[in-house]
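If you scroll down you'll find the structure; I have some questions about it.
Only a single protein chain was left out; the remaining protein chains are all shown in position.
For chain A:
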Amino acid sequence: MKDTPLSNCERDFLLKAIEEKKRLDGRQTYDYRNIKITFGTDYGCCFVDLGKTRVMAQVSCELVAPKESRPNEGVLFFNIELSPMASPAFEQGRQSELSVKLNRQLERCFRNSKCIDTESLCVVSGEKVWQIRVDVHTLNHDGNLMDAATVAAITALCHFRRPDVSIQGEEITVYTPEEREPIPLSIYHMPISVSFSFFQQGTYLLVDPCEREERVMDGLLMIAMNKHREICSIQSSGGIMLLKEQVLRCSKIASVKVSEITTLIGKALENDKKARKAGEKCGFAESMSQERITTLIVDETPVEMTDVVEQADDIIKNSKAPPETPSSPVVPAPGVGQVGQGLQNSWGLEEQDSEEEEDMVVEVQPKKKIAKGDIVEISDSEEDEVVILQPEAPVKKSTAHQKGATTSKKKK
């Protein structure tokens, strides 16, 4: 599926509007869209809505063997999936440039900044450590996937609880959530990325570009910072040349935005914690607002089962009897089976039998009628004579051997 191309008049309109300091959705130059954070039913599942851009992050853990170079550190694995749902341009399975770029940026932002204490993830040094896997699924692409993905990833990591482990000598016990309360991860700081898009060779700057603006931009500057004003990662792409003052100005703007977003994340985590403590049901279903006209929720309803048995009986009575079961497979040789009527295919048997030129003393036995349901085994030791496929004599002849004759298949 191809995405609809951007028309020239749309491009010119957008650029002209940016020159006049106007944006499509009426925002100011440094304004972010509305961020909404919701959590799923289980720990570590988080949805982030950045305007219309929607992503979902899920954190999971597994016990694995550690890397050889770092035997007492846990493993962090990030994967951002550009789902075809997010945009018609994304294809399933294809590693597009954007997907590689986002994955790499996410890794640099979180792994290289050491925001998670990986040593606390060690269970048995050199043998068993926790592997924390973060899967970010993009659900709707309306620009600025990177920021939404970092917010979702760090919120999900803060929300996640891993199972409790206890070591007694050689034995390791991993407790289920019912046995012991799961423990949160130890996170030092929360890196959050802020994206700046540049237009007209760096003259104009916009924060949090939407999808249309991303299409006409010249370059993108991504700054990942935490609320302590430490820069975790900077990435400039698109080949634009920025002045030192511009980069410093962007980092100042980023620090303001990051502190706002961090407070928002903190509030969302607090609310969720309170709701779970109070025993309320948390999940995607609860986050669907009932007032919207496009939503409808129905409570638990019983299903009538009054005349189900009678209905079933009727159907079975009126249905036809099942067709005759086919005769059991005929086994000409080990590993070969034949079902149904037709020529007796003795392809491949000839070589086998010619090898075994044994003198078999066979008693004359009456020809047994093959009972239905028995598996007929035709092997070398049987007294039946199997005729090799010939146009004149295709029918299998089973004759009783005379004493003294060999049971080799005679080729006519």
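Just so it is clear, a contact is a pair of C-beta atoms (placed from the backbone, for glycine too) under 8 Å apart; a residue touches a chain by one contact, two chains touch by 3 or more; residues count from 1.
Operating definition for what follows: contacts and distances are computed from a predicted model.
A.B. asks: What name does the UniProt record list for the absent chain among "Exosome complex component RRP46", "Chromatin-remodeling complex subunit ies6-like isoform X1", "Pre-mRNA-splicing factor slt11" or "AP-5 complex subunit sigma-1"?
C.D. replies: Of "Exosome complex component RRP46", "Chromatin-remodeling complex subunit ies6-like isoform X1", "Pre-mRNA-splicing factor slt11" or "AP-5 complex subunit sigma-1", the absent chain's UniProt record names it "Exosome complex component RRP46".
A.B. asks: Touch as defined at the start, partner being the missing chain; which of A:137, A:212 or A:227 qualifies?
C.D. replies: The single option touching the absent chain is A:137.
A.B. asks: For the chain that's not shown, point to the residue among A:243, A:278 or A:293 touching it.
C.D. replies: Among A:243, A:278 or A:293, only A:293 touches the chain that is not shown.
A.B. asks: One chain isn't shown here. Among A:18, A:56, A:75 or A:223, which residue touches it?
C.D. replies: A:56
A.B. asks: Which candidate, A:65, A:256 or A:312, sits in contact with the chain we can't see?
C.D. replies: Of the listed residues, the one touching the omitted chain is A:312.
A.B. asks: In the full complex, which residues of chain A touch the absent chain?
C.D. replies: Here the touching residues of chain A are 1-2, 40-42, 45, 52, 54, 56, 58, 60, 81, 83-88, 92, 133, 135, 137, 139-142, 283-285, 288, 292-305, 308-309, 311-313, 315-316.
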